[in-house]
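Here's the structure we're looking at; comments come further down.
Note that one protein chain of the assembly has been removed; the remaining protein chains are unaltered in position.
Labels for the chains are A and B, by order of writing; each one numbers its residues from 1.
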Amino acid sequence: MGYDGVVIATFTDFGSDGPYLGQVRAAIYQRAAGVPVVDVFPDLPAFNVRAAAYLLPAYSQYLPVGSICLCVVDPGVGTDRGALAVLADGRWYVGPDNGLLSQVIRRASSIQAFSLTWHPRVLSSSFHGRDLFAPVCAMLADGEDPPGDPVDTGTLQLPDWPDDLREVVYVDGYGNAVTGLRAGQLPLTSRLEIAGVGCQYRRTFDEAPPRTPFWYANANGLVEIAVAGSSARALLNLGVGESFHVMR
Amino acid sequence: MGYDGVVIATFTDFGSDGPYLGQVRAAIYQRAAGVPVVDVFPDLPAFNVRAAAYLLPAYSQYLPVGSICLCVVDPGVGTDRGALAVLADGRWYVGPDNGLLSQVIRRASSIQAFSLTWHPRVLSSSFHGRDLFAPVCAMLADGEDPPGDPVDTGTLQLPDWPDDLREVVYVDGYGNAVTGLRAGQLPLTSRLEIAGVGCQYRRTFDEAPPRTPFWYANANGLVEIAVAGSSARALLNLGVGESFHVMR
Partner (left out) sequence: MGYDGVVIATFTDFGSDGPYLGQVRAAIYQRAAGVPVVDVFPDLPAFNVRAAAYLLPAYSQYLPVGSICLCVVDPGVGTDRGALAVLADGRWYVGPDNGLLSQVIRRASSIQAFSLTWHPRVLSSSFHGRDLFAPVCAMLADGEDPPGDPVDTGTLQLPDWPDDLREVVYVDGYGNAVTGLRAGQLPLTSRLEIAGVGCQYRRTFDEAPPRTPFWYANANGLVEIAVAGSSARALLNLGVGESFHVMR
């Protein structure tokens, strides 16, 4: 089949349970039978376009150039919001035009954008991941042009969100709180204050005293708040949207 | 390897966590190394054969003809309940003979059924998904005949369940409640009453007022009860088995 090096990577708020990711995958295989599909982020925060917008560049940066990212956090599905395919620094991002791709677009050195005009024969009003974005990703994997019109990225309406977000954008299964702040923006001497508690920097979990929240640069370059051998979520009662301060 | 177009799709109550789906997949690959496997419904309601029977036709209808559905909700595993392979409208369904395939069988225009007689060398008493159904699906993917005896579908003992089920049969990760009623059976002017609350029809989430339960035709053709930007499960305290009325 010959998809050498091409991978379709999904970034969605569908969850790994439920009938959504499987139907997306089946729709991709129907057009591009041999393409590898990887569910990179199956549980972006539900309906939370803004939080997801900061996770997308961080968690797609390690994918090889040529990868195709199917991106769905789409509370406005079925309305007349547009749909985009964006080629940013060599990786495709396909998804709704609702701000989800805004941080990918802002940070890219090289960018081309297309407003999708293609429609499937049957388009449900609630599952464009399966009906629209999956077939478009399969077309791109097959080397076809994006089925839409080129857009000047300068004219795209991007939401007025900051370059980095000083909020929790995801809490993982261990209870670690991922933030929208790139660790490279922060001196290692910085202290953070979150939920009334101060956090120092530690390089590894092993260097942190037990039951003491700390921050570190996670494997995707974001500031993450954790507790060694325990759960920052439980200890600090953290959830997506919790904001924090950098003390210096 | 040449499984052009053939996909094995799993419909199980195993959950995407846990060691079950992976072992099923490994068992399939052992006989049919190159076949694509898609977990379409990894979390059918546990032990609930009746609810799952209504989900199966709705969530397999978008799979291409030639697909092979491995179906497991099997509280009677290890007893002498039979096992079936059914070819319904061009798709194979392989699973226990416990009613799980009943709605697929009833709704099919064209049908052939086989009672499985093949046994693996080692058959566990609790995991026929891995030991029996996975190898049979792999055989079908390889173009082999189903390893069993043809059955007259008229003689199959199907449970006495209604054509549509006016109950919640699944609650998804967003808190939306999927029912066993096909939306095509209902005028769009119908009001539903569930958990003491009336629900009107809305075409999309965007058309619904906030915090107001509504019903819509979901992307798989079933009536689904939802709340825009929130969780019907939480708001109405819904679970699988909750029944509802159609007011007109």
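In the analysis below, a residue touches a chain if its C-beta (ideal position, glycine included) is under 8 Å from a C-beta of that chain, and two chains touch if they have at least 3 such contacts.
Remember, predicted model here, so these are calculated numbers, not experimental data.
The hidden chain makes contact, of the residues A:Y59, A:F133 or A:Y201, with A:Y59. The hidden chain makes contact, of the residues B:G18, B:G184, B:G198 or B:G239, with B:G18. Interface with the hidden chain, as seen from subunit B, comprises residues 14-23, 25-27, 29-30, 33, 43, 46-47, 75-79, 124-127, 130-131. Although one chain is not displayed, subunit A still touches it through residues 3-5, 7, 9-10, 15-17, 36, 38-43, 55, 59, 62-64, 67, 172-174, 203-206, 216, 218-220, 229.
In the analysis below, only the chains that are shown with their structure count from here on.
Rounded to a multiple of 5, the Cα-based rotation taking subunit A onto subunit B is 120 degrees.
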